[in-house]
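Omission of a single protein chain aside, the complex is shown with its protein chains in their original locations.
Now for chain A:
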């Protein structure tokens, strides 16, 4: 496949490339006589070897993929306050970096723009910063040591971030969602049940007699804790409260509060209003 090249031809190339210093390329690239040695034709000899390497990589990759399922947690729930957010592993170094003083809070600009811009900018423009002719890394001490230092820093930050995350999980006794989910699915399938979907399908049930005047008082006083649909927030859900408590018990709770954090409304709203609300809430039964 090697095409002929007249060795008596005087051709000057740009650097060690195949681009001629002057004049246009005639279409067929010259071969590697500039680097004498055992060069080999790309097609078919070398390509065949490349494909064999590709096959080995592909088989290894497939074995990995079949052995381990891609993780999937529970459906996104914006109200979930206990979830520990974690980016994908290759962003961890940046994520960890932004936790340090002088690059966070008041100095966050330095962390998000300053340092990354300098680092990535230097990487992007490396050929224009390191302009010497020398290519061997041990003869370019500044460029090489800066790169090794950055590598060490990125590795360190990634490891610290990950071990910090593991510590947090252990401390709070949290199992990562995708493990928990996979475990639940496995258990359900072992019991012979259907595969659970984990999607919330039940919409919040409608309120009973929502046009009652008591609801306007509820709207003013209660929804900041019990949510606009009374489905619960900081305070418990009031849907179906009528199944559990009578109107007198509800009135008692509203008047004096609870140890769980419900404030006492005695004096804040009239006794009449309390009676109105508790009678209306007592009607909130669910079948």
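Just so we're on the same page, contacts are C-beta pairs under 8 Å (C-beta built on N, C-alpha and C of every residue); 3 or more make two chains touch, one makes a residue touch a chain; residues count from 1.
To be clear about the criterion, contacts and distances are computed from a predicted model.
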item	value
Protein name (UniProt record) of the chain left out of view, among "Menaquinol:cytochrome c reductase cytochrome b subunit", "HupE/UreJ protein", "Tripartite tricarboxylate transporter substrate binding protein" or "Ger(X)C family spore germination protein"	"Menaquinol:cytochrome c reductase cytochrome b subunit"
Option from A:101, A:127 or A:267 whose C-beta touches the chain left out	A:127
Omitted-chain contact residue, chosen from A:98, A:115 or A:169	A:98
Listed residues A:37, A:101, A:192 or A:213, member touching the removed chain	A:37
Sole contact to the chain not displayed, among A:11, A:86 or A:160	A:86
Residue numbers in chain A that touch the chain omitted from display	1-3, 14-19, 25, 27-29, 31-32, 34-35, 37-43, 46-47, 49-50, 53-54, 57-58, 61-62, 64-66, 68-78, 80, 83-91, 95, 98, 108-109, 112-113, 120, 123-128, 130-137, 140, 143-144, 147, 151, 177-178, 195, 197-199
